[in-house]
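Please see the structure below; I have some questions.
Only one protein chain is missing; all other protein chains are in place.
In order of appearance the chains are A and B, and numbering begins at 1 in each one.
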Amino acid sequence: MDITSLTIHELSERLKKKELSSVGLTKEFLARMESVEPKIHSFITVTANDALEAARHADKRLAGGKDITPLTGVPISVKDIFCTKGVKTTCASKILADFVPPYDSTVVRRLKDAGAVILGKVNMDEFAMGSSTENSALFKTLNPWDTSRVPGGSSGGSAASVAAGECAASVGTDTGGSIRQPASCCGVVGLKPTYGRVSRYGMIAFASSLDQGGPFTKDVRDSAIMLNAMAGHDPRDSTSIDAPVPDYASFLGKGVKGLKVGIPKEYFIEGMDKDVEAAVRGALEVLKKEGAELVPITLPHTEYAVAVYYLVATAEASSNLARYDGVKYGLRVNETGSLMDMYKRTRDAGFGGEVKRRIMLGTYSLSAGYYDAYYKKASQVRTLIKNDFDSAFRKCDVIATPTAPTAAFKLGEKVADPLTMYLSDIFTISCNLAGIPGISIPCGFTKDGLPIGLQLLGKDLDEGTVLKAAYSYEQATDWHKQRPRL
Amino acid sequence: MPITKKDVLHVADLARLALTDTEIDLYTGQLQRILSYVEKLSELDTKGIEPTTYTVPLMTVFREDETRPSLPREEALGNAPEEEKGCFKVPKIIE
Partner (left out) sequence: MKYEAVIGLEVHAQLLTGSKLFCGCSTKFGSEPNTQVCPVCLGMPGVLPVLNRKAVEFAVKMALAVGCRINPRSVFARKNYFYPDLPKGYQISQYSEPLAEHGHLDIDVDNTTKKIGITRVHMEEDAGKLLHGEGPEDANYSFVDLNRTGVPLIEIVSEPDMRTSDEAQAYLKALRDILVYLEICSGNMEEGSFRCDANVSIRPIGAEKLGTKAELKNMNSFKFVKEAIDYEIQRQIDVVDGGGKVVQETRLFDSARGVTASMRSKEEAHDYRYFPEPDLLPLIVEDRLVDKLRNEMPELPRAKRERFAGEYGIPEYDAGVLTASRALADYYEATVKATGEPKVSSNWVMGEVLRLLKEGSGDVKDCPVSPQSLAGLIKAVKDGVVSGKTAKEVFEEMYRTSQPAEEIIKAKGLVQISNEDELARIIDDIIKANPDNLERYRAGKTQLLGFFVGEAMKATKGKANPQVINKLLKEKLG
């Protein structure tokens, strides 16, 4: 059996029993990477030496038997949006191609503290803007299940690296579905926690009021383990919630008897992909059989979510990306010696098409005379969307939907038409607008053998219940045990 | 609200992007399409509805007024495209 296909909790058991060493395990993953990376292209930067050093340190910790967490000695990958001290952090953009942060993001620091071994930094859509990882300025990442298809995005490198067994788990970010949608596309578990549950410090901002970091794992238990390490108040992030962090693993195995699962009619629409619909409806039946009660609910403003999202996210992005100006770090193009020219050429050369398009849209919607019609209006509709969830959660404990309207699409299929690409986020966006937690777990395959994701959404800070329901479903099925053949 | 080429140029200027003519045409069309799509928001009456910017419980987070070590200057300037005299060097600013 290939140990690179194991989960965190399986690896951790073996590490604790000394059946494995972290150094040995790390070398296994590096070897696996060497063999599959030419097909998948997940990694932007591989930090083999640092990883082996961390593994040696973890082995000492394991030998000492003290201060061991389920992540101690376990190799993971990190989306190249999280700053890593002394290690290039590019955000898959030319403008940051050589940027080496002098600080760690809080998420990375916490994972390091827990003893995780970071193998390297993985690919993504540039500045997390995209749903296919095709917007990486560096290279495209391919879907391990079908290399003619995208891995989803923006955290495509995270999803692909976990699915391909290049690491035990990964961390990504989710602004409008960027964890859940690629998790769905690659047949892994992707969790977006409640906004504020995981610190954003050192996580390069796309849309500050929506961005949230979260884990990619091979199963739900691993998701709980990763969240345990990542979650919690951070005094460096004013929007991080100062609430106690429960042991998320303690929610697992409690079953779903009596749990009310809301089924929003707006998410099961005419003309949706038949395989996706069948798989998700099948999943609902499983939950019912496990003792859950299915409750029809309505989220009436769902159809406005994409419009709200693309106004709010781009406005914030246009401001967040103003710092890339060729002055303090990153690319500079200075041909004429004029400041204005330097700004414009640097930014023109440094940003890719999608990033520029979103900066343009965001700048336009904030500019004089349009603020009320666009940004403010969108923020008001955001309130309505949030209210929809508040009402819905009075009738149910979690909400179940498809994660994406289709399985992974072909490379290049949606590149030409931004709006169509945007609409592929239709089921994931509302969750970010409302700030609530959501998870995508494997729930079947299309006729072509592509993974399909079931999305479960929960109340604010109620990741526990989301994980409980997800685990119950997962344990009743075998989907999470499938691995792509590479 | 139809978006014109002139609008796109103005916005590119505000955003400090040097767009080519092809890009200008492309973005004019694409932004137009996206903006027509978001027009659907005007179907909703939002009079008197508070805008949402923050989804977390509202409470002000403070830090105490304590100084912490700054970065060593080499690190502060370490990623600078050009530096001199301990400063970030930029094309002359004409006032």
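One rule holds for everything that comes next: contacts are C-beta pairs under 8 Å (C-beta built on N, C-alpha and C of every residue); 3 or more make two chains touch, one makes a residue touch a chain.
On a predicted model such as this, the values are computed, not experimentally measured, just so you know.
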Ask   = Of the residues A:37, A:53 or A:237, which one touches the chain left out of the display?
value = A:237
Ask   = For the chain left off this view, which of A:102, A:282 or A:353 is in contact with it?
value = A:102
Hidden partner interface residues of chain B, rising order = 10, 13-14, 16, 53-54, 56, 58-71, 73, 76-77, 84-95
Message = Under the stated touch rule, tell me which residues of chain A contact the chain that is not displayed.
response = 81-83, 89, 91, 96, 99, 101-103, 105, 200-205, 207-209, 235-239, 315-316, 318-319, 321-323, 325, 327-329, 337, 339, 343, 363, 366-368, 371, 375
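The definition used in the following text is that only the chains that are shown with their structure count from here on.
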Query = Hey, how far is the Cα centre of chain A from the one of chain B, in Å?
reply = 23
Request  = Spell out the residues on chain B that touch chain A in their complex, using ranges where they run on.
outcome  = 1, 3, 7-8, 10-12, 14-19, 23, 27, 30-31, 33-35, 37-38, 40-42, 44, 46, 49-57, 61, 63, 71, 75-76, 78-82, 88, 90-94
Request  = Could you please specify the touching residues of chain A with respect to chain B in the complex?
outcome  = 98-100, 102, 195-196, 209, 235, 238-239, 241-242, 301, 303-304, 306-308, 310-311, 318, 322, 325-332, 334, 337-345, 347-348, 351, 356-357, 359-361, 363-364, 367, 370, 373-374, 376-384, 386, 418-419, 422, 433-435, 460
